[in-house]
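Note that one protein chain of the assembly has been removed; the remaining protein chains are unaltered in position.
Per-chain residue numbering starts at 1, and chain names A and B are given in the order in which the chains are listed.
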Amino acid sequence: MAKRKQGAGDLNRHLPALIGRRIFAAATSLAFVIVTVFAITNILPGDATDALLGQGATPQAIAAMRHDLGLDRSVFLRFWLWLWGVLHGQFGYSLLNGLPVADAIRPRLHNSLLLAGASAAVAVPVSLFLGITSAIWKDTLYDRAVSVLTLGMVSVPEFVIGTMAVYVFAVRLHVLPALADVASVHSIGQFLRAFFMPVASLALVTLAQMVRMTRAAMADTLSAPYIEMALLKGVGPARLILVHAIPNAIGPIVNAVALSLSSLLGGVVVIEVVFTYPGIAGLMVDAVSSRDVPTVQACALVFCLTYLLLTTFADIVTILSLPRGRKA
Amino acid sequence: MIALLGKLRGKHDRAVLLIVFWLFLALLGPLCSSQDPGAIGSQPVFSSPSITHLLGTDYLGRDTFARLLNGIRHTVILCFASTLIACSVGTFLGIAAVTVRPWLEAVTGRLADGFLSIPSLLFALLVIAVFGTSTVALIITMGIIYAPGAYRTSRALAQRIVRLDFVTVARARGESTAYIVLQEILPNMAGPMIADVGLRFIYSVLLLSNLSFLGIGVQPPEVDLGSMVRENMLGMVYGSPAMIVPVAVIAVLTVGINLALDSSRGKG
């Protein structure tokens, strides 16, 4: 314990520098992502004129359209113009319908955050509880049951879970709506009805990773010598778990939680499709397939920021929780 | 990864046996059915099981049992291979990032973060555009998509381990980095890492069907289990085995492998 205290002293001195370094690292990643996404979207065969003109395209019409959209300018110039706009708070206009990208993203981001937030609020506490308890009662019937159930849930494709849930609860039993119609939600009751199935499906598929990583990290910590030592010293079980075990297992747990949560925004295309939920993941898929570069870029920016926010937080927690402070 | 495998081989017969069993089924399974998985006759679609069609027919009237065996082959082989790649690369880089040089961590860390926050759809489309639709391209795509996640997990684990007393002691003894990695770090992170491998395997089974849907990879009339579920999804309302059985097989395959990995960890 003396060592941990010393570590904490170190920490107070180095904390600002440490966090600064992490944030700088995150910014580097962000730059990498922006450039890469722009590059990939431009390398992909075809451009927005394909989606606009479709089967009716002629070379002449494509050339005129490309000129009109500014797609005949060099990639570098286009990137620069985009970046310049973003730095001034302008996300540009959709190449497809000419409307501001920000207007297309705003309502959908709101919807997505709502869904992700509700799912996280359900999934995180449940999975931490299940993970920690099954580590404590390792190799008991309870542990096995939790393992099999969570694995079983994640191993069924999410479109199956979602579609079957709709079929059972909306079509057969008529107790819940088939569509998660956010626009008509005006009360808590309506919210619960509309969000019950999408949130439950999302929670089920994200649960497994968090439960398993929590259980593994906790189990490892609980078998460490210092826990046995503490046990011998007569530390009570609640104190043992909360004070001795959890702080040591927190790094991997927070990492797993961060990774799971970051996928709740961009990785939920299937759930959005099954429940016809107008979120940002579907917007990104649409934009990628129509090569609507400004929209793709803006969505990528949102996903990347969310991801970095969560993982940077996880990284900082990991470092703070290391046995001897952080790396000097 | 080699050490992980070594560990498996030495002590953990159940997991190894199970993996061998699935590989065996993947290679020899398709011989068990007299039906051609691509054969389309005049049978009705989504029919119930019969003597000629043990599991009935699918959405085009093809034999579900023959297609199931074909699906197991593709799913098992492709997902085993890509999970192996993703986890080997991820673990290797994760440990390297912690043990070698700080700048390596900086570079790999930024790359991993970058890859993780770029939607996998973009990668998949890029791979199709550059390499076309081949099995190798498919395995590599899936490997790339899951390696950064494995990297993050292994790095988090390794960071914790290198600061433990026995590693410091080993360092003080003047052991080489290779020795420390193989003898001290790898064995101690094997547990949580195996949990991670198992999950990644599940994800890869599901990802495969999404990629097949996009157009990369397993080409018709060949099929993988996830795509089989997807193409027969409408059979749900008729309770068709063409949709239900592949779901069950995916569950048995992935849950089984995970439980076997868990129990082998428990013994170790």
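Here is the rule we go by: a contact is a pair of C-beta atoms (placed from the backbone, for glycine too) under 8 Å apart; a residue touches a chain by one contact, two chains touch by 3 or more.
Methods note: contacts and distances are computed from a predicted model.
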Which listed name, "Probable glycine dehydrogenase (decarboxylating) subunit 2", "Imidazole glycerol phosphate synthase subunit HisF", "aminomethyltransferase" or "ABC transporter substrate-binding protein", is the one UniProt assigns to the chain that has been left out? "ABC transporter substrate-binding protein"
Of A:I23, A:V75 or A:L179, which one is in contact with the hidden chain? A:L179
Can you say which of B:L55, B:L68 or B:L125 touches the chain missing from this structure? B:L125
If the hidden chain were put back, which of A:L109, A:A230, A:L283 or A:L310 would touch it? A:L283
Among A:T163, A:S260, A:Q297 or A:T311, exactly one should touch the missing chain; which is it? A:T163
Interface with the unshown chain - residue positions in subunit B: 36, 38-40, 42, 45-46, 59-61, 125, 128, 133, 213-216, 219-221, 233-238
Had the left-out chain been drawn, it would touch subunit A at residues 44-46, 49-65, 67-68, 94, 96-99, 104, 107-108, 159, 163, 166-167, 170-171, 174, 177-179, 181, 183, 273-276, 278, 282-283, 286-292, 295
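Here is the rule we use: only the chains that are shown with their structure count from here on.
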Could you please specify the touching residues of subunit B with respect to subunit A in the complex? 102, 106, 109-111, 113-114, 116-119, 121-123, 125-126, 129-130, 149, 152-153, 156-157, 159-160, 163-164, 191-192, 195-196, 198-199, 202, 205-206, 209-210, 226, 229-230, 233, 236-237, 247, 250-251, 253-255, 258-259, 262, 266
Spell out the residues on subunit A that touch subunit B in their complex, using ranges where they run on. 25-26, 28-29, 32-33, 36-37, 40-41, 43-45, 138-139, 144, 147-148, 151-152, 154-160, 163-164, 167, 208-209, 212-213, 215-217, 219-220, 251-252, 255-256, 259, 262, 266, 269-270, 284-285, 288, 300, 303-304, 306-308, 311, 318-319, 322-324, 327
